[in-house]
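First comes the structure, then the notes that go with it.
Yeah, one chain of the complex is gone here, protein chain that is, but the others are all in their spots.
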Amino acid sequence: MGRVVGVGVVGLGRIGIVHSEIFALRVENAKLVAVCDCREHIARSIGEKYGIKWYADYEKMLKDKDLDAVVICTPTFLHADMIIRAAEEGKHILTEKPMTVTVDEAKKVIKAVEKAGVKLQVAYMRRFDYAYSKAKKSIDEGKIGKPLLFIGLARDPAPPPGWAADPKKSGGIFLDMLSHDFDMARWLMSAEITEVYVRGGAYLYEEIREKGDLDVVSISFSFDNGAMGYIHGSRKSTYGYDLRTEVYGTEGTIFIGCSSDPMFSLGTRDGITYSGIAWFAGRFYEAYIAEDKHFIECILEDKKPLVNGIDGLRAVQIAEAAWKSFKERKPVKIEY
Amino acid sequence: MGRVVGVGVVGLGRIGIVHSEIFALRVENAKLVAVCDCREHIARSIGEKYGIKWYADYEKMLKDKDLDAVVICTPTFLHADMIIRAAEEGKHILTEKPMTVTVDEAKKVIKAVEKAGVKLQVAYMRRFDYAYSKAKKSIDEGKIGKPLLFIGLARDPAPPPGWAADPKKSGGIFLDMLSHDFDMARWLMSAEITEVYVRGGAYLYEEIREKGDLDVVSISFSFDNGAMGYIHGSRKSTYGYDLRTEVYGTEGTIFIGCSSDPMFSLGTRDGITYSGIAWFAGRFYEAYIAEDKHFIECILEDKKPLVNGIDGLRAVQIAEAAWKSFKERKPVKIEY
Amino acid sequence: MGRVVGVGVVGLGRIGIVHSEIFALRVENAKLVAVCDCREHIARSIGEKYGIKWYADYEKMLKDKDLDAVVICTPTFLHADMIIRAAEEGKHILTEKPMTVTVDEAKKVIKAVEKAGVKLQVAYMRRFDYAYSKAKKSIDEGKIGKPLLFIGLARDPAPPPGWAADPKKSGGIFLDMLSHDFDMARWLMSAEITEVYVRGGAYLYEEIREKGDLDVVSISFSFDNGAMGYIHGSRKSTYGYDLRTEVYGTEGTIFIGCSSDPMFSLGTRDGITYSGIAWFAGRFYEAYIAEDKHFIECILEDKKPLVNGIDGLRAVQIAEAAWKSFKERKPVKIEY
Partner (left out) sequence: MGRVVGVGVVGLGRIGIVHSEIFALRVENAKLVAVCDCREHIARSIGEKYGIKWYADYEKMLKDKDLDAVVICTPTFLHADMIIRAAEEGKHILTEKPMTVTVDEAKKVIKAVEKAGVKLQVAYMRRFDYAYSKAKKSIDEGKIGKPLLFIGLARDPAPPPGWAADPKKSGGIFLDMLSHDFDMARWLMSAEITEVYVRGGAYLYEEIREKGDLDVVSISFSFDNGAMGYIHGSRKSTYGYDLRTEVYGTEGTIFIGCSSDPMFSLGTRDGITYSGIAWFAGRFYEAYIAEDKHFIECILEDKKPLVNGIDGLRAVQIAEAAWKSFKERKPVKIEY
């Protein structure tokens, strides 16, 4: 397989830098050929670090003949247009999650991608994490019997920075943060979410309240196969990043994640104290690598990405229903 | 304090035997003077074991002059009448949970007890468990800031035996099993539950389905102070008794309970395997002792029990609302 | 099996009270008929609590016709004489560990017991603990292949109180505290200890130094089947009772015990903090019950106790060798 996929990364924030590094160094048959950020000095700095082309203008990068694929790491509200333009230019697309802010956008994206016949992968990287993958495999093999209940608990150590603090740009907590958990729920349970009921509020941060987002939420839901689900998310965790997922089945239970790092503890008169888990980039770095490799593999072997446009759409639909449930204070059904 | 409280236990099933043993041996200023069970041979056997009086007829035991207090451990549907009769006879009452099957009964019980001026304590023993007590104390001291979310996960290793399998007699899963968790939610959060939304079903046992009870449920709820809650209960846990409670606050989180016993594990090619936790009587034996001591103390020092008639009523009200929510498939508000 | 064994407990300190309670209430076919302590008021108090005979004079109790067996819970240096006298009076004996202070005494005890034809059980109660029992069973079933290494870590929260602080009366740290671990080493590995090498000192408590005992020790040793061992003991543990045992085999490893109680933890900016484990009486209460039941069973069914005089002797021999190694600062071989 001598072909090498030329990759360009657009949006050089925290996660764009991670993808750049990975495509530059860790993915066989891929070559990072360009990076792009409207903040020219950042684009240049990363471009020079890897000795590759850099752009401040996305349209220009799209015209680059060396590019086979783009990785879209810009703020969420820019995704739809950028994916559509990339598709029109015949580039394969790996887009950071969530795919779009609205369901309408998501549907347009899917149409454009289908029309262009390019690959579209949505970066729900937990699907490539070793622990979540093991969970999926165990469930599919029947290790816990029939899965009946999904529980997801997610606490970030800090509120979203920059544009992500604005729910109009990010989709707010349901989309920006918890769409990961919606995706895990659908994937691990092999079922679609049909009704959500949300409780929540802006309990922690004045800024979040002002912008109309929420910071602590509690979501119960149903699946179309009769199973049940619950997700709790918070934008604050004093003891560290806390991400736990549990799937209860007729014959067993799977536990993923943990609240503290067992590698160091100190026993004194106060008891035994553990540190919290490091932030997600540390927890999921290997998953990002696997995700990026999968994208290249799908392009080269003409396979359907594990997380595709429909998965991207579903997450947006669920988040939209969650917002509706929160605002109307009642359970909301989701029609697909 | 030379006075000694004469105690009679009625209902010598699993939990009646625990209370008998404790009052016989472990509570100062209390004396087990009689036991009662309609199954005469059982009453006699326990009575002889401790060298005390035994009755097959509750009414006769109530007339016993040596009795200052009764401990009611009979099936739930018998509680209301037995509490009321004990109150009428001027006996203090420690009743096993739940206090009654219906809200109407609960209200009658409270009136009868008030009229008689006797003590009534409801046996939600988790309030006397060292771990839950520590949680309560930590929360009240502000260690986690303002509590925002209560999570309770409860999985029993096996379905309820005997009469408890009949929801008409036991109140079903919400009352028989999860009223413990409702009580913990109210107590730890220092707030009342105002709305519940239930999902669930009889997924596991044919017998439970036939009798009209549920075996796996998922309950989201709100508190009157704006906080949120979630409780999951199941009548099956292949790996052992699994009871975990978590309270998330603005400044920290409290974790109570665990899924496995760390005392023994075996590392082989399969990984490292832990056993589950033993059944609740082992987990909470010390709590039962503390509960029984508290009851005697309340009698002797004329104090209000930590878990009183109102607490008993609240649990029944919440369970009743949970059943309504399940049947009507919508959130149900609770008026107090 | 209608026969009931009449039991008398001598020495009503911490552990004597535990055995009294258990024989009074928890062992079928046994009846606590008398207690004895040279501190008359203590003997009377316990005797009255259970409504049984009490003695201040051991010789008088030994003459009690209702006694079939004695449980010796006096200070260690009194054991040898008391065991021998009990044997001479034809009483079966359950003696607290260690059996004696010296090897000479231990040998005399064994002879006396053999001559009298009574049962002698030594109270290494860990053999009856569920976790250690499971370890023994797993090892014997070959779950970890051939065991190659025994590791025992034992930290008490506080120094020994009263007479136990005097190594002449207690045998010091090797006998009073770590003979439990020597016994576990022999039992779990099904092998005898043949050479010990000790490092240690009185690092923590001035009183221990003055009395000639040690408070932190590190002991490496060999077994007669080629396996290896290590035991560390300390008389101080700020975070709680810490007892862990590990057996490494060719195909797996068994882990017993843990340093902290997983039932409660608090997550804050400082991390997640667990409490230590409660003191041994809590950890091993069920083991004491099983041990006492075993003793009665051995008497009634004429079986050899699981922990007999030879086991008692071995522990004293190893401890004696440990003291010799410490004093001579070299490895010491043990001849049996």
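Going in written order, the chains are labelled A, B and C, and every chain counts its residues from 1.
Simple rule for what comes next: contacts are C-beta pairs under 8 Å (C-beta built on N, C-alpha and C of every residue); 3 or more make two chains touch, one makes a residue touch a chain.
Since this is a predicted model, take the numbers as computed values, not measurements.
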{"item": "Hidden-chain contact residue, picked from the options C:C38, C:L149 or C:I310", "value": "C:L149"}
{"item": "Residue, one of B:Y130, B:W163, B:Y205 or B:Y274, that touches the chain absent here", "value": "B:Y274"}
{"item": "Absent-chain contact - pick from C:V216, C:I256, C:A287 or C:V307", "value": "C:V216"}
{"item": "Residue in contact with the excluded chain [from C:F23, C:Y58, C:F174 or C:Y248]", "value": "C:Y248"}
{"item": "Residues in chain A touching the chain absent from view", "value": "21, 24-25, 130-131, 134-135, 138, 143-144, 251-258, 262-269, 272, 275"}
{"item": "Missing-chain contacts mapped onto chain B", "value": "237-240, 242, 259-260, 267-276"}
{"item": "Footprint left on chain C by the chain that the document does not show", "value": "146, 148-149, 151, 153, 155, 197, 199-201, 203-204, 216, 218-220, 222, 226, 228-230, 232, 234, 236-239, 242, 248, 250-253, 255, 259, 330-331"}
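Keep in mind that, in the parts below, only the chains that are shown with their structure count from here on.
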{"item": "Chain separated most widely from chain C, comparing mean CA positions", "value": "A"}
{"item": "Copy-to-copy rotation for chain A and chain C - C-alpha atoms, rounded to a multiple of 5°", "value": "180"}
{"item": "Set of chain A residues in contact with two or more other chains", "value": "237-239, 242, 259"}
